[in-house]
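Missing here: one protein chain of the complex. Every other protein chain is in place.
Now for subunit A:
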Amino acid sequence: MTGAPGSGVGVVLVSHSAEVASAVVRLALGLAGGASGVPVAAAGGGPDGGLGTSAELIARAAREVDRGAGVAVLVDLGSAVLTVKALLAEGDELPAGTRLVDAPFLEGAVAAVVTAAAGGDLDAVAAAAEEAYGYRKA
């Protein structure tokens, strides 16, 4: 657990909807309280601005939040998952140290941003986000 705020892990939130992606960014930053130093970016909506996934927006968001300590990418559904996997397979589309995190989108986003704000490294951020699957609601 090293790294000062602003120099740590970046977080990218990929949703089929631009509104969902940016709202979850706001929610995560809000619940993380004082996490203004965490680089978080939304990549929402498709190439035509409608519902869908844009590889270009994802790549741009990842570059935007990359501070050299890794980028955790959280995704919502179907094509968002597959597009990030395909971009990672391409090799040079996303910054080195970019990781697709297997986590529930909203809960995972909050956990990832809080952990990144606390100075957690990429492993810690990913683990915190994945742990959100373990929280049963009923």
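Before moving on, here are some points about what is shown:
One rule holds for everything that comes next: a contact is a pair of C-beta atoms (placed from the backbone, for glycine too) under 8 Å apart; a residue touches a chain by one contact, two chains touch by 3 or more; residues count from 1.
Just so we're on the same page, contacts and distances are computed from a predicted model.
Think of the chain that is not pictured: of "DNA modification/repair radical SAM protein", "Cytochrome bd-I ubiquinol oxidase subunit 1", "Dihydroxyacetone kinase subunit L" or "Amidohydrolase-related domain-containing protein", UniProt labels it "Dihydroxyacetone kinase subunit L". Between the chain not shown and the residues A:Val25, A:Ala41 or A:Leu87, the one that touches is A:Leu87.
Set against the missing chain, the residues A:Val20, A:Ala55 or A:Val125 yield one that touches it, A:Ala55. Among the residues A:Ser15, A:Ser79, A:Thr98 or A:Thr115, only A:Ser79 touches the chain that is left out of the figure. What subunit A contributes to its contact with the hidden chain is residues 46-48, 50-56, 78-79, 82-83, 85-87, 89-90.
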